[in-house]
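Notes follow once the structure below has been shown.
Here the complex is missing one protein chain, while the rest keep their positions.
Up next is chain A:
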Amino acid sequence: MVSSFTQGASHEAENPIELSLRQAFESIEPKLRPPFSLNIPNPDEYLELNQAILYGILCEPHFAKTHIKHLHAIVSDGYAFFVNLLVKIVHQLYPKLVVSVKNQLIWVTKEMVHVLGVGFDGLLASLLRQIIEGDFSDGNLWLCFELANFFLDKWNYILEEEPLVLSSALYVYLRLLADHCRSPNNEKLGTLKQLEIDLCVKIVREEFHLCLKIGRDVVWLLQNLFHVPEFRAIWKDLVMNPSQFKTPEFTDISQLYCIRTSSRYFLLRITPEMESYLRFLLTHVKLGQQKRHQMWFTRKFLSEPSRETVIVDLVRFMCCAHHPPNEIIQSDIVPRWAIIGWLLKSCRKSYVEANVKLALFYDWLFFNESVDNIMNIEPAMLLMVHSIPKYVDMTHTLVEFLLLLVDNFDVERKDIIIKGVLSALRALVHKGVVPSIDVLTSCATLSPVLKEGLGRLLNVK
């Protein structure tokens, strides 16, 4: 059957959620037209009504207002079930939804925020995840615009009830701005860019504590926007005038360095599909047999040159939000370093490649064994080591980058960075990820200049 929901074709199995919504709608359609019954539905009837109303809202735009009134009249669980259904639809079906259904989805999301439906923060986060990095198609930019506009519109509401949603929005829009500000499609992006800048600046300047919630990753996000006047001003204040942010506990930018960014932020920039494919690859596919899956992944998510920017997010995700258990690490399943190596090699633009290397080494810079996780820093080391000797160019480029990073990331606070990197190296040996750093410093095929640089780093007092 051809779906009225999605652009799925007749050879595709109908999605189970869509099926249950449609069946509920077809089953009780007469009850969805006014006058509505005043009987209190029993639990099963309640669930069925929720499903039917949702289907009606999404597929009958002209009746949407009637349907929502009906929902308001019968709701008895704070909209929890309804919002949960919406989240499932976004997760499983968003990319395939037809335009009119997407429009309705955004409309009903706004309604749910308006009534503070239980779980509305999760619903907003799930929609944020559907904004695709490096995608300048109308549909994607539309979603970008709708959500940014909505956050500004409903600012007070959201700030009061679920302020963490704004920290998620900040992470997402800072990341998107980096690409939007670089893009040659400037005409198309003009209004959108300004909206995104306004939103981010408002969050940073008025609710700086939300930056503290994000933690260290907010620093590189802001660094990428240094060329944008509004953010250069923020940088100046961050470095020279921390009191501008009216957050008494914030006195120096290095405090941000110490706060490890929670893995939930890294999920925000990869779609549920990307997440599911990557986790599958790293859990079920054997090393040496990943070629076809890699080809399919590339075809689906990295087909256009502008899309390669998402590799930065994929690497942050793999380092920080996907920690394989010991059974997987000790098995023949393809390890994270191999996938990261493949992605790094597929970068065509040098600034993307640089950002990917930064993403790989980021948690090294501030590593503190008592609060940080060795699993965040392990892939970089293993990629360097396993590339010897067959792919020693990779080791070269990574060691070189690490040394450059230590010297240049924060010149004023170089001692903090050196301390972090040395802690990272110590922990990697201590936990047995590598037997010793000699594997790099005594490597015959590594250039003497780099070995010297490493040696100098290791001998810093």
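We adopt the following convention: contacts are C-beta pairs under 8 Å (C-beta built on N, C-alpha and C of every residue); 3 or more make two chains touch, one makes a residue touch a chain; residues count from 1.
The rule is short, and it goes like this: contacts and distances are computed from a predicted model.
A.B. asks: For the complex's missing chain, which UniProt name, "SOSS complex subunit B homolog", "TXD16 protein", "glutathione transferase" or "Protein transport protein Sec24-like CEF"?
C.D. replies: Listed in its UniProt record, the absent chain's protein name reads "SOSS complex subunit B homolog".
A.B. asks: Determine which one of A:Phe120, A:Phe208 or A:Phe297 touches the chain that has been left out.
C.D. replies: Going through A:Phe120, A:Phe208 or A:Phe297 one by one, A:Phe297 is the residue touching the chain not shown.
A.B. asks: Which listed residue, A:Tyr157, A:Phe280 or A:Tyr351, touches the chain dropped from view?
C.D. replies: A:Phe280
A.B. asks: Counting contacts across the full complex, list the positions on chain A that touch the omitted chain.
C.D. replies: Given the touch definition above, chain A has residues 9, 11-13, 276-277, 280, 284-286, 291-293, 295-297, 299-300 touching the missing chain.
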